[in-house]
Structures are given as C-alpha cells and as structure tokens.
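First, the structure itself, so that you have it in front of you.
A protein chain is absent from this complex, but the other protein chains hold their places.
Then we have chain A:
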C-alpha cells in the first residue's frame, strides 16, 4: 500500500470532514459497486488508459468483493451529469470522476445523492461526499526538463498543451525551469489545442512546434500522436501518463507515468471499512503516484544521472523546482531567492516563467 499524504489544500469545503453514515457491515453480503467515468477512450494510451490500469489493479486486489465498471468518452458537461446520476441510480457507492471538467456535474449530482461518495480528479471543489485527488505531475515534468536541457541542440522545447489551467501552467513552468538549470537560454514554445484528446490536432501542433525550431517535445494532452510526429522527424519527445515508447521507440526518451491503483485501493478499502472521509490528496514521486518510465538508451549516462538526481531529489524533498529566484515572462521577480511557491499558490498559478512563449 502506498502512503498518501492528505493536505487541506483549498478552503473550499475542506471543513466538512464528517464521516458519512456508512456501515461497513452493509457490504458484507453483496459486493461494493464502484464506478469510474473517463473523459477519453480507455485506448488513448495516456491519461484515461492510466486510470483504467488503476481500476484494473483495484479490481484484481479486491476480487469478488468489489464490482468496478467504467463509462468512457464522457463529454464534460450535461452528459457527465447524466452518466454520474445513472451510475448513482445503479447502486454504485463510490464514483471516481477522472477529469477536471467533471467538477461541476459532480458537485450537482453529489448534492442529490448524499449517500454516494464521489472522488474528483484534478479539481478544487470538495463537499461532505466529494473528495479530490491529483498527482504532482509537475515533478515528472521537471525530470523531463532536465533531460531536455541536456539533449536539445536548438535550446527550444515544444509543448503541446490542452487548456491554460493551473495544472498545465505549472507543468510548463516546471519543465522550463528544470531545463534552464542546465541551459539558461532554454526556451519553451507552447501550442494550445483546446482538448485533452484529439490525435489529429495534437499531431498538427507537434509539427508546428518542430517547424518553429523545437527539437524536443513535451505534451499535456493524452494521445501518442505528438510522439509519433517526433519519431517521423527523427526528433525527441516525452510520453504522457504512461510509457508510450511502443509508439515511438527512438523518440520516446521517458514518460511521466500516473499510478492511481494504490490510491483507488486505499479509497475503496475506506468505503468498505466505513472510514471514508472527504479530503484533498496531492501526491507525487515520493508516494509513487508519479513515476518515470524507463530511460531511452540513447540518453547518455551523465544525463541519466542528472535526471535521476532530479527525480530522487524531488522524492526525498531536497529539490524543489519552484524555489527562487523565479522571474516571470515580463521580467518581474515572482519568487525571491530562499523561498519557494507553496501549494495554494501553485494550484492557482496563472503566469509563466521567463523563457516560455505561449
């Protein structure tokens, strides 16, 4: 079991930590029903795929005591609301909503089903029966940035991004800051595709970035299309959410892997035990929720060493990527030497560090 640190990250609803009136005994007779809703297809080989691996891990762990189901490709909005409502009507007692855009639908449905517990991934609204969970993807981005700083010949990284929400902004910043520690002149160019999963648009964005001089690519979208574009051009890229090396054996340097299984097992167990409480979890390399995929053999040993130092340093807390001095795009000093961005600030991040061209 992984240990997960729980922090009251945001005020919103955090106070309501009342245990729900749920007796563990009630489930002894029939299996607990747990459902997952996904924004993409389980075959995206990225974000949704990683959640699906987590679901399978939890299903294997609990065997016959728990029945898990999922609904994939759920549009963020009224469709999500309807699917959540139907899952609650079907007797699911714990529902994982695994995309940011499911937040308001989850809040609406949770109000109507006070005895069903909801877990929302990457959002900021909690309630007595809504917990949030997220991974510190930015720690992995920093490891990628370290590699990019060493490996890029042009000193320009490309970034295929989805929406300018704090989670994505902090990833872009972490990648750039880590690369600049190696190569102070490193620049990151960003293209927004306004979608989490759109292989055609993602590939177009990747090609546009390569045409602008980028020779190494990071992505905050869920399909392997940008990696395939990098493979075709003979350039380099990082995988998203899971090891995507099979799509681009040469270009794929490493990937940030999201491991949700441990969290899912812990939360399902809590419902079975009757100890489920709301809360906000933000775990990273330390807790094993974020892991790095195997290094590509084309990465020279000294670069691997630097990447591992960045990875292990963040895991043991000795390295903080958002420590000062940090200067934003306008040249204003945002974080002075000797201090670092705290979690609440990170979770509302809306500015880019110097060197980012968005």
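Quick note on the criterion: a residue touches a chain if its C-beta (ideal position, glycine included) is under 8 Å from a C-beta of that chain, and two chains touch if they have at least 3 such contacts; residues count from 1.
We adopt the following convention: contacts and distances are computed from a predicted model.
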Its UniProt record identifies the chain omitted here, from "Stage V sporulation protein AD", "Simple sugar transport system permease protein", "Anti-anti-sigma factor" or "NADH-ubiquinone oxidoreductase chain I", as "Simple sugar transport system permease protein"
The one of A:77, A:114, A:213 or A:249 in touch with the missing chain is A:77
Given that one chain is not shown, which residue among A:31, A:164 or A:313 touches it? A:164
In the full complex, which bits of chain A touch the chain not displayed? Write them out. 35, 41-42, 69-79, 81-83, 86-87, 89-90, 100-101, 104, 124, 163-166, 169, 194, 347-350
